[in-house]
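With one protein chain held back, the other chains of the complex are shown just where they sit.
Up next is subunit A:
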């Protein structure tokens, strides 16, 4: 077999591989959307779940997912911003920094189920908070911190040195330079990273099963006092999210239409994640244009 023929065969094989990978994605999306969308209706999206069989709507779960997401972001963005600034600006190139970096790497490579179990051990077993929104969102924060920190550090480090020097030469402190000059320039990258991580957090289930719990008590959506046990905002109530609901319906659910239910819930989840991905791209591009004044 001569070289040209081998080259031709290899190219054909690679094309086939690529076609099958693309095919797999299209099959996945098409399957979820065709199996799920027919069952998605307004009453499904807002309705209550039957606590015993798991049948019925996903209103509470959908709310829980967003509520957990918002709380997680409120906790994890400031921390990873500070940590990212530390790594990009203050960290010296020595053994301590490399130890910190490996700690972050270890945290990011830990399986999410281990992170969830740690949250379970800390909040449910040790602190006796029980399965709750707050336990879940802190567990998700642990899961989210390393990636967000790395993203913020990379975005900050990518800003050119001259911008830093300009700030410092005007007599600004390092901190002011970072907040007032570097951060706005790095913002598009940071926002993209935050929205992408929001998609990840939104679909995460393994870290939540034993922290936010697997039950979604019916909440009173007219009651917005966070201290009230029936209020949807109460951070100490158990909160099954959409992703956990899909898992639960499939493994322990007694609903006769479990497949249709979880297909519909998966379709909603996928659409939400797609919107996050698209949103990240659009928002990042928009901010980039605003900040750099380029077209």
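Structural remarks
Heads up, the rule we're going with is that contacts are C-beta pairs under 8 Å (C-beta built on N, C-alpha and C of every residue); 3 or more make two chains touch, one makes a residue touch a chain; residues count from 1.
One rule holds in what follows: contacts and distances are computed from a predicted model.
Only one chain is not pictured, and the protein name UniProt records for it, out of "Sugar ABC transporter ATP-binding protein", "Phosphate transport system permease protein", "NADH-quinone oxidoreductase subunit K" or "Amidohydrolase family protein", is "Phosphate transport system permease protein". In the full complex, subunit A makes contact with the omitted chain through residues 3-4, 6-7, 10-11, 13-15, 17-18, 20-22, 24-25, 28-29, 31-32, 35, 78-83, 85-87, 89-90, 100, 102-107, 109-115, 117-118, 120-122, 125, 142, 145-146, 149, 171-176, 178-179, 199-200, 202-206, 209-210, 243-244, 246-247, 250-251, 259, 262-263, 266, 269-270, 273-274, 276-277.
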